[in-house]
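Let me give you the structure first, and then I'll get to my questions.
Left out: one protein chain. Kept in place: all the others.
Up next is chain A:
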Amino acid sequence: MSPKTLYDKIWDAHVAHEAEDGTCLLYIDRHLVHEVTSPQAFEGLRMTGRTVRAPEKTIAVPDHNVPTTPGRDDPKNMTEDSAIQVAALDSNAKEFGIHYYPVSDVRQGIVHIVGPEQGWTLPGMTVVCGDSHTATHGAFGALAHGIGTSEVEHVLATQTLIQKKSKNLKVEITGKLRPGVTAKDITLTVIGKTGTAGGTGYVIEYCGEAIRDLSMEGRMTVCNMAIEGGARAGIIAPDEKTFEYCKGRPNAPTGADWDAAVAWWKTLYSDDDAHWDMVVTIAAEDIAPVVTWGTSPEDVLPITADVPAAADFQGGKVDAAQRSLDYMGLTSGTPLTDVEIDTVFIGSCTNGRIEDLRAAAEILKGKKIKDGMRAMVVPGSGLVRAQAEEEGLADIFKEAGFEWRLAGCSMCLAMNPDQLAPGERCAATSNRNFEGRQGRGGRTHLMSPAMAAAAAVTGKLTDVRDFS
């Protein structure tokens, strides 16, 4: 048998039909659904008299729109249009008989945090969702990617997607990370190197010692931002850490099924002599704590650097960089550590898990945020929130001056009331720094949870390694 990559193996195990031109029907094992990209798809089913083919493999949770303040299970406490979308998901979940975690359920949270937490996401699966950060689930050795609403409807109706295979890109992070450097710094550094279109047409497999050394949560952070590098998906081969994480989760297999599953999962790795269409290698020791300075996730620099000049770039990036500098209100040559911020957002499907909260709380223990700073922690799920309260992390955040919110996507995309005002500058643990992403005119710097926590205290972008 010819050698295969991990992606090849999962792909081959899910082809339900292949046409002569290579167009495949790829079988979908798990379909995650949220309130913003699904109403038109369910409406499409109703209009054509179609049903959900595999409701038992379809899991819905409202996350994008929901307020993160108390009393939100009363629709009166939502804006009217948000309440309509959440109510639509409520009724669609009931009508079509799919699994559902309503806002009142402690298990509710960001769909990409709930999926793994509840054991829906397992190695070797195909996982899709009408959200680009579905790439997160690749951390389990699952082929996971975002789809549009028409494709959501297609998966609901047929449990398949029409797909052509992507190319294989290996991103290897060799050696060990230096202290203060995290999974977020890895994934941002990779995007900084390859660019936001560098992964277009590829599925990325992240590998190497630094990836193996990451926890499952760190691996989710890395895969989460594969889409920001343009890739269809990011994936990491499953190992004992993966199996350990999955074991005992509410929807993970048990008994003989578990043993059979693990036996198959252990075959899910790229063969030594597999073919790669492109290889990117980065030494872990060369990765520093990084922040973004511009309005594209590729605008990444070590925190020790200065704000660049448009002339430092080439081609179309010159104009884009100037536009970013203008939008961000930054002057070239300014040390990044001199850039003052007024808002801190810790949360999102990138960095809203318990380890992220622990890392931020570690920095904040016994400290206060700077006067006038607005800082919020939005746990990724109700269960993450409950655990953080049990561990005393919530008290650390609250004593430091952070708002302690309920679970949701919140200020990552600012569809709910958590938004930046024009000109406000935010240290964010989320995944996108696009113009207007966190609110019209708002300015976003992406970074790790520990870096965001340090910035909340100093009021400036801060090198966490110098923070005490």
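To be clear about the criterion, a contact is a pair of C-beta atoms (placed from the backbone, for glycine too) under 8 Å apart; a residue touches a chain by one contact, two chains touch by 3 or more; residues count from 1.
Here, contacts and distances are computed from a predicted model.
The protein name that UniProt records for the chain not on display, among "ABC-type lipoprotein export system ATPase subunit", "NADH-quinone oxidoreductase subunit D", "3-isopropylmalate dehydratase small subunit" or "ABC transporter", is "3-isopropylmalate dehydratase small subunit". Among A:P67, A:P116 or A:G146, only A:G146 touches the chain that is left out of the view.
Looking at A:H17, A:K266 or A:K398, the residue that reaches the missing chain in the full complex is A:H17. The residue from A:K170, A:R432 or A:H445 that touches the chain not shown here is A:R432.
When you scan A:A60, A:L122 or A:L364 for touch with the missing chain, the hit is A:L122. Residue A:R232 is the one among A:R232, A:R353, A:R385 or A:H445 that touches the chain not shown. For chain A, the residues touching the absent chain in the complete assembly are 16-17, 19, 21, 23, 25, 27, 29, 36-37, 39-40, 43, 48, 50, 53, 57, 64-65, 79, 81-82, 84-85, 88, 122, 124-125, 130-132, 145-151, 153-154, 157-160, 162, 164, 196-197, 200-201, 227, 230-232, 252-253, 257-258, 260-261, 264, 296, 315-317, 319-320, 323, 413-415, 422, 432, 434-437, 440.
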